[in-house]
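A single protein chain has been omitted from the complex, and every remaining protein chain is retained in its original position.
Now for chain A:
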Amino acid sequence: MLKFEKRENIPLHLRILIPLISILLGVLIGGIAVMFSQVNPLTVYKAIFIGAFGSTYVFSETIVVAIPLLLISVGLILVFKMNYWNIGAYGQYIMGAIFCTYFALNSAETMSRPILLMMMCIAGMVGGALWALIPAALKAYWKVNEVITTLLLNYIALYILKFLMYGPWRNPRSFGFPLTKIFDLNAQLPKLISHTRIHLGLIFGIIAAIIIWIIIKKTKFGYEIRVIGENEIAARYAGINIAKNIILAMIISGGLAGLAGMAQISGIIHMLQIEINPDYGYTAIIVAWLSGLNALTAMIVSFFLGGLFAGASQIQITMKVPIGIVGLIESSILFFLLGGAILTNYKLYYKGRKII
């Protein structure tokens, strides 16, 4: 019979093997789904790989996707470290996009480009942070479960966006489409590399990852977060102000998701519309987990999942395989990753013999 025994420490090989096997199993499940489209999965994965890393252009597109993933995931890492499950990056991202659009639409003529972009960055972060502050305060002062509140606020954010796009912010010259006018050049984030869509947001992401890493490893704030996450009773015993930490960490987490939303519309889409890829807010949860809640590792993982996205949008065009496959692969990876956690926490015995 199968028997589980609690593990004292997690051996290094398992720490590497479990994410790798999770990715492989996710890819395997995606492959089975691809077979239903009567396409050879190997051809599809090859195409995804080439579509993600095969040329300078597609490589740059991979980085374009990695930017919002990185910005959001490092913020999530901070709150996940304290066992606060922010599922609301989706909504915080939307609110960031909405807040910065206000300046893009109203101040493009009156402000110089650096000032306007700075205002838009701040507005994006404030938008995301305010949206994160609601569930943070509910949790800190009334112990309301954050999984529910952050998730439900996503829908509210989406409907606020829809309201603005069908109502006050719709461009009268868009033939009825729910779009704003295209942002003035002043309101567009500068490109880092010409002939690609890679924009300044990449630098934001890298700086954010480094700052979050420093916060967690080197500061008192990071220390308090780790103590709360590992043992909340001990945190209370040590006199750590838990409410203050929840609120501060969520302001940072929401602020980064908001900045990601700002970077996406200012750097890539150049207008506000209904489809602004807020799903990055969910994908970033997977990035955070795959990177083992390490902000530096998140840089590599964002790049990998960015490649999956970019490659898949290529195969959708060339092979008629639905892009939904990516979502399937991603969620299977997360599923196996969370399932694999049982092996990092427990030893497994079968008929008295240790298997793993």
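Here is the rule we go by: a residue touches a chain if its C-beta (ideal position, glycine included) is under 8 Å from a C-beta of that chain, and two chains touch if they have at least 3 such contacts; residues count from 1.
Just so it is clear, contacts and distances are computed from a predicted model.
Asks: Consult the UniProt record of the chain that does not appear here and report its protein name from "NADH-quinone oxidoreductase subunit K", "Polysaccharide deacetylase family protein", "Multisubunit sodium/proton antiporter, MrpC subunit" or "Heme ABC transporter ATP-binding protein".
Replies: Matching "NADH-quinone oxidoreductase subunit K", "Polysaccharide deacetylase family protein", "Multisubunit sodium/proton antiporter, MrpC subunit" or "Heme ABC transporter ATP-binding protein" to the record, the invisible chain is "Heme ABC transporter ATP-binding protein".
Asks: For the full complex, which residue in A:Phe49, A:Tyr223 or A:Phe304 touches the chain that was left out?
Replies: Considering all chains, including the one not shown, the answer is A:Tyr223.
Asks: Could you tell which one of A:Leu28, A:Leu185, A:Ala238 or A:Ile342 touches the chain left off the display?
Replies: A:Ala238
Asks: At which residues does chain A meet the chain that is not included here?
Replies: These residues touch the chain not displayed: 8-9, 218-221, 223, 226-227, 230-231, 233-241.
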